[in-house]
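Here you go, one structure.
Just one protein chain is left out here, and the rest sit where they should.
For chain A:
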Amino acid sequence: MTSLHEPPHETAELFTFPQPRATGCPFDPPPAQRRPATRMALWDGAPCWMVTDYQDVRTVLSDRRFSADARIEGFPFFAPGRRAFIRDEPAFIRLDDPEHQRLRRMMTGDFLVKRVDQLRPRIQRIVDDALDAMIAKGAPADLVADFAFPIPSLVICELLGVPYEDHEFFQRQSRLVLDATAGAEQVKAAMDDFNAYMTELAASKKGEEDGIVARLASREDLTPGEVASNALLLLLAGHETTANMTSLSTLVLLRHPEQLAKLRAEPELVKGAVEELLRYLTIVHTGLPRVAVEDVELPGGAVVRAGEGVFAMIAAANRDEEMFGAGEELDITRDARRHLAFGFGVHQCLGQPLARVELQIALATLVRRLPGLRLAVPFEQVRFRTESLIYGLHELPLAW
């Protein structure tokens, strides 16, 4: 419990990134997040809150007294490079309603549940092709490069109308932009290149109708800057997240052979399994930043004052014992739908129907077609992407 009369920032404990995970527990949130709402100081000394309890996190993400607008004084940037990500004309993720809703609704049409369901045959073909190519190359293969990345990259490129041939360029830019250990100049340079690429692509598609980039570019109520920043966000979010979920999920299943066996025996469990994997892994492991625009008392009792920054740690909230009994355990048969892996509130992931379908098809196909799937290196040698805002794997060497 925090008293209203307590001075705002007496706790000077540092919130550094990456927060170390416990030795031997690469799938569990860092022990530093096992605590109630806590005031901390960021790398630059700026004060902020770290909120980890399920109900507190849900409140921070859905109560409109918390803003996602990075231009508001007090918005927390927990790495020097984060500020560089914010353009003069921000993407909808860093705006509040009504601007957020106006922009978001221009992009929702392609991500409807029914529309995405119609993509299933196409996604299945992409998954099968990637797997065929991986099998043809022979074991050991790198699941990250050969399977996990090509699937969502191809899908989002088709939806956006971005040439897939450029994937090496934008995967490199994405990696830099999302690297929380990169310096501000490095991230800014990567963002500038990325933005120039998208601006040029959008200009060349003006007047065309196919693909999201063309449709955004053809709107008269958007500036070229708005088109570029929003299209860029979809491209970035569309492939990095699903790719890392696919590789991490595969590794987790290999480490839980009884769960893998269950999924093999009952393929119809895949939808629930994907929800549980989303909960268990929560790859946006660095949390979601917000700034309070009014004083708010959280359900857990902490009082966040107007102008104070908050990180909502969705990975910790998704292990909440009260919400998810035995939250530390992976159980693909539990009802995990109330997880916060896609965030919560009006900013909840726009692409979640697509992510779900991609993960369901990718994992079901992998499990079905490669019954002998196994790690090709000792587990200790697997390299985790701890430095990235999106948790994942650098490579996943597999045999079958």
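Things worth noting here:
To be clear about the criterion, a contact is a pair of C-beta atoms (placed from the backbone, for glycine too) under 8 Å apart; a residue touches a chain by one contact, two chains touch by 3 or more; residues count from 1.
Note that contacts and distances are computed from a predicted model.
A chain of this complex does not appear here, and its UniProt-recorded name among "Ferredoxin", "ABC transporter permease", "Anaerobic sulfite reductase subunit AsrA" or "Protocatechuate 3,4-dioxygenase subunit beta" is "Ferredoxin".
Within the complete assembly, A:C349 is the residue of A:V187, A:C349, A:A362 or A:I390 that touches the hidden chain. Summary of contacts with the chain left out: across A:S62, A:Q171 or A:N195, the touching residue is A:S62. Checked against the hidden chain, the listed residues A:K188, A:R338 or A:R369 yield one contact partner: A:R338. For the options A:Q19, A:Q101 or A:Q186, the residue in contact with the chain missing from this view is A:Q101. Touch with the hidden chain on the side of chain A covers residues 61-62, 101, 104-106, 108-109, 111-114, 337-338, 342-350, 352-353.
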